[in-house]
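Heads up, one of the protein chains got dropped from this complex, but the rest are sitting where they should.
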Amino acid sequence: MSSQPDIATIVQRVRDEVASRIGEGRVADYIPALAHVPIDRFGIAVRTSCGQSAHAGDAEEPFSIQSISKVFTLTLALQARGEALWRRVGKEPSGDPFNSLLQLEHECGVPRNPLINAGALVVADCLVSDYEKPLDALLSKVRSLAGKRIAFDTAVAHSELATADRNASMAHLMKSFGNLENSVDAVLDAYCHQCSLSMNCCELAAALGYLADCGSHSPVASAESTQGTGATPRATQIVDAARARRINALMLTCGTYDRAGEFAYEVGLPAKSGVGGGIVAVIPGRGTVAVWSPGLGESGNSVVGVEALKRFVALTGWSVF
Amino acid sequence: MSSQPDIATIVQRVRDEVASRIGEGRVADYIPALAHVPIDRFGIAVRTSCGQSAHAGDAEEPFSIQSISKVFTLTLALQARGEALWRRVGKEPSGDPFNSLLQLEHECGVPRNPLINAGALVVADCLVSDYEKPLDALLSKVRSLAGKRIAFDTAVAHSELATADRNASMAHLMKSFGNLENSVDAVLDAYCHQCSLSMNCCELAAALGYLADCGSHSPVASAESTQGTGATPRATQIVDAARARRINALMLTCGTYDRAGEFAYEVGLPAKSGVGGGIVAVIPGRGTVAVWSPGLGESGNSVVGVEALKRFVALTGWSVF
Amino acid sequence: MSSQPDIATIVQRVRDEVASRIGEGRVADYIPALAHVPIDRFGIAVRTSCGQSAHAGDAEEPFSIQSISKVFTLTLALQARGEALWRRVGKEPSGDPFNSLLQLEHECGVPRNPLINAGALVVADCLVSDYEKPLDALLSKVRSLAGKRIAFDTAVAHSELATADRNASMAHLMKSFGNLENSVDAVLDAYCHQCSLSMNCCELAAALGYLADCGSHSPVASAESTQGTGATPRATQIVDAARARRINALMLTCGTYDRAGEFAYEVGLPAKSGVGGGIVAVIPGRGTVAVWSPGLGESGNSVVGVEALKRFVALTGWSVF
Partner (left out) sequence: MSSQPDIATIVQRVRDEVASRIGEGRVADYIPALAHVPIDRFGIAVRTSCGQSAHAGDAEEPFSIQSISKVFTLTLALQARGEALWRRVGKEPSGDPFNSLLQLEHECGVPRNPLINAGALVVADCLVSDYEKPLDALLSKVRSLAGKRIAFDTAVAHSELATADRNASMAHLMKSFGNLENSVDAVLDAYCHQCSLSMNCCELAAALGYLADCGSHSPVASAESTQGTGATPRATQIVDAARARRINALMLTCGTYDRAGEFAYEVGLPAKSGVGGGIVAVIPGRGTVAVWSPGLGESGNSVVGVEALKRFVALTGWSVF
């Protein structure tokens, strides 16, 4: 592996290499407020553990992070409940589409993992129980990781709530098994808001830095900097090193819907994708990379985003394997 | 991470730490010839990329490697067919027990991945097609990796063939979908023989070294050495570096039956287990570790083997995450 | 077959024969308001096409008819929509428990038949769309068939609404597939009220007479009569003869949850059961028989009710086969 590749050159090259494919896939249209996102966007941002950062394309344009938010809420729920969380949600890949009810019915309302919708609803339920103002807690955490600009996109949240029948179905099913502490409405409200978080690639790469750095978050020197200075600001321990590793393990086995095996095979990095077209990958000990392009493939992952990560990995030699 | 832990001390310590749990779990009894393996065995062997090796306990006692053989046959089939193999078998975790027919039926006879039984039958079918003497080719490959002592245990193979109804059911189902090139009998014969390979921990740790070392296999200086000399013998490229990474990815997402997520969470290493009680884990760039203890948990993985790997990881700090 | 058995003698004899088994099974406890029904009740009422009627035991004690109401709402929905109803719900036995979501998910939100919960929710949705006051229409229909005393049990309806998560889950799932015209809340409200209808065996036997008599309903001369007079009051055509036969066919294949095959084998009559412990069976061309006993078996059918119907059939020789 190249010990210190030139990140700025690499992100430019990745953008160039995927340029001809931008526009492939299909913008998620089941949430009306997302259906109008222009399909021709592509952004990439990298942030290394040694303080470098670089980005290319539309890396500063905010988008709806959707399921990527599951990493943040999982982090918060693990902080509040510790390993007891796993009594209510599993750690296994589901082998089924992200919104399947089949397993939930056969497995007594305990979702396979916290990164599919059903599992994220359980996690949201924990936050509703454990935090007086769960959405404030979430927003405050994300802002502390990646900047004060970040906000919920209320239009998206409401659009999502209005079309949340599938998630409502899962929530009621879990409730019927006794695996929901709060009302379905309260949980759906929290869940749809978390999905509506609006962030850009640079912010996402910064926000998940703690997963690359043994649980420790180092703020960027300045939100505007595109090239790190190498200076190390005060770091905050978000989770301990073991938990960071474990969250990465979950992202690798469950983070990209029912294409996690393929993604591990082709990209080889822990990652979480969202139907807004974003994907954030973690290179433990080295840094994070966030990509965004709204056209989705059949599995719900960004087509060009996955392609960009493949090329990024090929150029850097960075893989956990 | 500790840059160079003392491997010999660590394997002793792991053995001591799990000593009180040896005997837990249940010896696989669905294959009569395996039912009489004494449950009180435990072995561990480590081999590092820099040539060190160490072992403790019953690491030199051969056992039936069973599903661990799927890594060897996958390697051979990828050599013969390349990426075209994936037209006949997927790369996704199954989310179901290792011998489930459900997905096979719904997914047109294409198994989820090559490390569950159905997928391994497809891989065996490829070997039967592609090699004049597939079992000779397999044995020759494994001996070249880990020593001439290795052999099939014919009694186990025949015992397995006599109770192979579940595998026969899967093979016929795939055949009915056109996803088997050879007769079910020929494929089952090859499959039951591969499972019967008899190896010990030291041999397994040596045999899978290529997955830790970018596809390159370095023979041990001498079969008797328990501490490497640091001298580097001539290395052979078994697969290219990208393929080694990809096989590791498959092991991480699919190598420990329907407990792969939990295993990734707790241990964090690519690994393959077998119902004989063996597990081999790969630490990319660092080495391999093989453990053996015949008592299995519900998921078919060695109870004490998993525990030993957890402690090994805790002591070395080695994890892909 | 005995051409004209003495109905009064037979119902007494059935009651005597099952007397020792009364109390078997378990009272449905998932609806709190039903959990306190005394398990030692048993009633049976018969009404023949030639105007005879007879009853024994607690045949005049009202109980919650629950799923038996699905026959009434199906009749109403077929009147309003005709065969177009079948675009939204199937006619096949489900082969799964009455409240399963599995098939619903795999079959695009179209329930297997109108006598399982999911199908009955679709039927309720039709009534909410097609009738200005659907609950009034239902009550008025049932009263016209079996007497003005009949009413909703509001306490049961509210208890059911408060624990309707499973049904809410199914309704939202169907809504997500576009197979619900009204709000989930409106449909659940209608559904829980229909289930709460309180009727006794005599009323149920009278109410479903049209299914035995080619769709024609003949009111009883007097609610108190236990032996018909032979006088034929004015009959009303509720559905045409073909539709009556078809509703009977649905009851035979789908009317007793996932035990319909066993019931057809043992009893051999179209029937609909409810978790309140009631079962009504139709003997085409001959009459109806309603039984009630609150102890349920695993499949949700009244244990003693099924036993009583077996004995009734054995004594009368009445079977469609």
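Each chain carries a letter (A, B and C) given by its place in the written order, and its residues are counted from 1.
The rule we apply is simple: a residue touches a chain if its C-beta (ideal position, glycine included) is under 8 Å from a C-beta of that chain, and two chains touch if they have at least 3 such contacts.
Note that the coordinates shown come from a computational prediction; the quantities given were computed from them, not determined experimentally.
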Original post:
Which displayed chains make contact with the chain that has been left out?
Top reply: B, C
Subject >> Sole contact to the chain not displayed, among C:Q194, C:N248, C:S273 or C:T316 >> reply: C:N248
**OP:** May I ask which residue of C:I68, C:A260, C:L296 or C:L309 touches the chain that does not appear here?
**Re:** C:A260
Subject >> Selected from C:P93, C:G109 or C:G209 as touching the chain missing from the view >> reply: C:P93
**OP:** Out of C:G25, C:G268, C:G287 or C:G300, point to the residue that touches the absent chain in the complete complex.
**Re:** C:G268
**OP:** Considering the whole complex rather than only what is displayed, give the residues of subunit B touching the chain that is not shown.
**Re:** 100-102, 105-106, 165-166, 168-173, 175-176, 184
Subject >> In subunit C, positions touching the absent partner >> reply: 90-96, 103, 112-113, 244-246, 248-250, 252-254, 258-262, 264-266, 268, 270, 284, 319-321
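Everything that follows uses one rule, which is that only the chains that are shown with their structure count from here on.
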**OP:** If you connect every pair of chains that touch, what shape comes out? Choose line, ring, star, complete or other.
**Re:** line
Original post:
Counting contact pairs per chain pair, which pair wins?
Top reply: A-B
**OP:** Mind checking subunit A against subunit C and telling me if their interface is mostly the same residue numbers on each side, over half, or mostly different?
**Re:** same
**OP:** Specify the chain most distant from subunit B by Cα centroid.
**Re:** C
Original post:
Which rotation angle, from 0 to 180°, best lines up the CA atoms of subunit A with subunit B, given as a multiple of 5?
Top reply: 180
Original post:
Using CA atom averages as chain centres, what separation in Å is found between subunit B and subunit C?
Top reply: 57
Subject >> Where subunit A and subunit B are represented by their mean Cα positions, the distance between them in whole Å >> reply: 32
Subject >> Separation of subunit A from subunit C, taking each centre as the mean of its C-alpha atoms, in whole Å >> reply: 50
Subject >> Residues of subunit C touching at least two other chains >> reply: none
